[in-house]
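A single protein chain has been removed from this complex, and every other one stays in its place.
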Amino acid sequence: MKGLQVELPGLSLKNPIMPASGCFGFGREFSDLYDLSMLGAIMIKATTVEPRFGNPTPRVAETSAGMLNAIGLQNPGLEKVYHVELPWLAQFDVPIIANVAGSTEEDYVQVAREISKAPNVHALELNISCPNVKTGGIAFGTIPEVAKNLTKKVKEVSEVPVYVKLSPNVTNIVDMAKAVEDGGADGLTMINTLLGMRLDLKTGQPILANKSGGLSGPAIKPVAIRMIYEVSQQVSLPIIGMGGVQTAEDVIEYFFAGASAVAVGTANFVDPFVCPSIINELPELVDRLGVDHISEITGRSWKTFEKSNHRA
Amino acid sequence: MKGLQVELPGLSLKNPIMPASGCFGFGREFSDLYDLSMLGAIMIKATTVEPRFGNPTPRVAETSAGMLNAIGLQNPGLEKVYHVELPWLAQFDVPIIANVAGSTEEDYVQVAREISKAPNVHALELNISCPNVKTGGIAFGTIPEVAKNLTKKVKEVSEVPVYVKLSPNVTNIVDMAKAVEDGGADGLTMINTLLGMRLDLKTGQPILANKSGGLSGPAIKPVAIRMIYEVSQQVSLPIIGMGGVQTAEDVIEYFFAGASAVAVGTANFVDPFVCPSIINELPELVDRLGVDHISEITGRSWKTFEKSNHRA
Amino acid sequence: MIVKELCQITSQKEIAHDIFELTLKGELPNSMNEPGQFVHMKVSNGLDPLLRRPISIANIDKKASEFTVIYRKDGRGTTILSEKQPGEKVDVLGPLGHGFPVEEVNKGETALLVGGGIGVPPLYQLSKELVQKGVRVIHVLGFQTKDVVFYEEAFSKLGKTYIATVDGTAGTKGFVTDVINNEELNFDIIYSCGPTPMLRALENNYSSNHKVYLSLEERMGCGIGACFACVCHTADDPTGFSYKKVCSDGPVFKAGEVLL
Partner (left out) sequence: MIVKELCQITSQKEIAHDIFELTLKGELPNSMNEPGQFVHMKVSNGLDPLLRRPISIANIDKKASEFTVIYRKDGRGTTILSEKQPGEKVDVLGPLGHGFPVEEVNKGETALLVGGGIGVPPLYQLSKELVQKGVRVIHVLGFQTKDVVFYEEAFSKLGKTYIATVDGTAGTKGFVTDVINNEELNFDIIYSCGPTPMLRALENNYSSNHKVYLSLEERMGCGIGACFACVCHTADDPTGFSYKKVCSDGPVFKAGEVLL
């Protein structure tokens, strides 16, 4: 659609809307509902070297304007993703962003090296921020130096641009962003979930079998907007924004904050048709803002421009 | 009310419910609505050495199941709080917890020394975590060593027990809690607001004049519960929990997580009668849990106990 | 006294494009004693939206135990409110703040009531009370365009009523200040509610030789004076610590009292 095309490292997007990793599986379920080729891109479920079953159930719990999940990176493993899921996805005219996860540096490097060879994988998303995995992985997402080194290692082997997915569970998000920029990242995706918990009112026990989980949905949007606002002013990498996006208006808010594209996660569970709906509604909103192209509004919140008077 | 009395350092509470700092002013407005003596305690608005006007307006913005505020610690200053507000509050039979803020160590020490002398101030709440003040203050709430030293200094001069209010905007909340425990804190209050932002859909500019603000309300409750769950297992200080409490059920969830009392913030704006309502509803809930005293359920989420089967 | 009450909707009408007139029944009207006060309304039972919405009281009918508000369907909250049907209940906190001082004008004198857009509603109850007191009232009401003009007839019944629209589709083309100048209106006091630029113009042009009372608007949290969301500087100390809260000290202030 006119005015929605976006060019990002490795990605030529028809429009800036894509489902977020872990909220769309490998696309099969949604392919029964609409044509996946209409999406800007697809961020597929995290892939690890070996298959993972993930955490025991319950794996989700509802919260006020949000939800907690502790899926635990369930996935069929690199080989099956590479040989079954990606070739299946190749029938659609849509670039794939492969979400790469692991518990050691070697894990990440191996998945990145292999999966970046798939012809329809146009970019990697380095998941250094999954809160639901117990091993040492937390350091990747919270210590700038560790994140930088991991990014470097992955960049060395990847055949496609590498986006790093930042965790919001840090004191200083700008430091993390700068570190992965130094490490050679081509872009950022942010934010992953906030760490949260809910307790059952009868037993007193955590509702999630994993106890804590990742908080997503509209509740976290103000945190994401703030972080993107800060980071986009301090690094020169493009940002794919996410966290609580439900409507085309939310997409505009993310662009204003500094995002160049937007991913939709939890909202796919509330309304499986949400991505096509947003894509349909965007052109009119962009039009109303008086710009020809959605990219023109990226960072408007902090770029100087003629303040329009909007008081009736 | 039977079963609701709570004993905490410096505080003998009729019940464990108190308005949170900044959400109740100095009590005057609510005193027209109900008898303040029915509250467990009152956490008064942050007090600084000098009067502060605070930030320009707009100072609040609504978010999904939450709100942002950037009041900027507006207050009449130590002298007026000490000589006018606290004596006025002395007419009620309710212990006051004085919220102490500043931009330098000296500020904190001076306010703490003076305000702790007021006869109805039974405890201090060290606000090392206000996100809406631009000066170097952020270090107090995010660097364990700095927080520890500040706590120590304040403890040296305070005539009443000192609770330290933790910021959720940190990578590791347990480290912060341990640091202030080492510094001699008598208790913790947690959590303060998450840093967030909202943008106006017409102008693209932040809605708050201060740009970013503190996110409070039900949206943040899962984050608070998770942090209290973690911290209460790692330190031996009592915790006054807060973040999105709206109902008596929420209070129970905080106790399960590890809190010994609960503060109500944003909910006072939605329903100014919320504190008395919660206090009225609590006894029945405690009763239904089969305990005599609400303190018995503190930390039930992580303490071993007979799991009750609650499946119908 | 501030009361929180579940009031029942007795009528809800769209009286102009996206402008709704909502009448509610309950005990609340008994506590309403000043025109220009407002109520703080919870438009849904749950958390979405979370906060209350401040809306001015446009009409008080103590005999019927009813009061009326007029609001523009704008964002999420007012949209939800506009979908409510007679019979449904709305959680209302009020009456809040201090209204227009009717006692500042005497029987036989003339009051100029200047309203802009959704600032017009509270002037209706004010006008009724002034007329009852024997004050002559002149209304100058400004709107964006013809489609959003409301209550022209109701105001006309109380006194001379001028309409101005920005695009000239109804009444005079231009701003309310143009009308006041062009018509060479004479008056003893101004009461006004509307956009800040309008209030500022009135303050600048008339407050030196007239009594002028202005009703302000500000984003609110609590609505009762506790959260400090809605403060403004006092005019005599524009950069200092002294302040007024729009919700509890206002929303009506004497011109020159606070910094606009």
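A, B and C are the chain letters, set down in written order, and residue numbers restart from 1 in every chain.
The criterion applied here is as follows: a residue touches a chain if its C-beta (ideal position, glycine included) is under 8 Å from a C-beta of that chain, and two chains touch if they have at least 3 such contacts.
No experiment lies behind these values; they were computed from the predicted model shown.
Colleague: If you put the missing chain back into the full complex, which of the shown chains would it touch?
Modeller: Even though it is not drawn, that chain still touches A, B, C.
Colleague: Which candidate, A:E7, A:E62, A:E79 or A:E106, sits in contact with the chain we can't see?
Modeller: In the complete complex, the chain left out is touched by residue A:E62.
Colleague: Of A:G3, A:P76, A:G184 or A:P283, which sits in contact with the chain we cannot see?
Modeller: A:P76
Colleague: On chain C, where is the contact patch with the chain that was removed from view?
Modeller: Listed in rising order, the touching residues are 44, 46-48, 80.
Colleague: Which positions on chain A touch the chain that was left off?
Modeller: 22-25, 28-30, 32-33, 45, 51-54, 57-67, 69, 71, 74, 76-77, 217-218, 266, 268-273
Colleague: Spell out the interface residues on chain B facing the chain that's missing from view.
Modeller: Residues in contact with the chain left out: 64-65, 311-312.
By our rule, only the chains that are shown with their structure count from here on.
Colleague: What chain sits nearest the middle when you go by CA atom centres?
Modeller: Smallest offset from the overall C-alpha mean is found for B.
Colleague: Chain B to chain C: how many Å between their CA centres?
Modeller: Roughly 36 Å, centre to centre.
Colleague: Identify all positions of chain C at which a residue touches two or more other chains, and write them in rising order.
Modeller: In chain C, residues 47-48 touch at least two other chains, as defined above.
Colleague: Mind pulling the chain A residues that touch 2 or more other chains?
Modeller: Within chain A, residues 64-65 contact more than one other chain.
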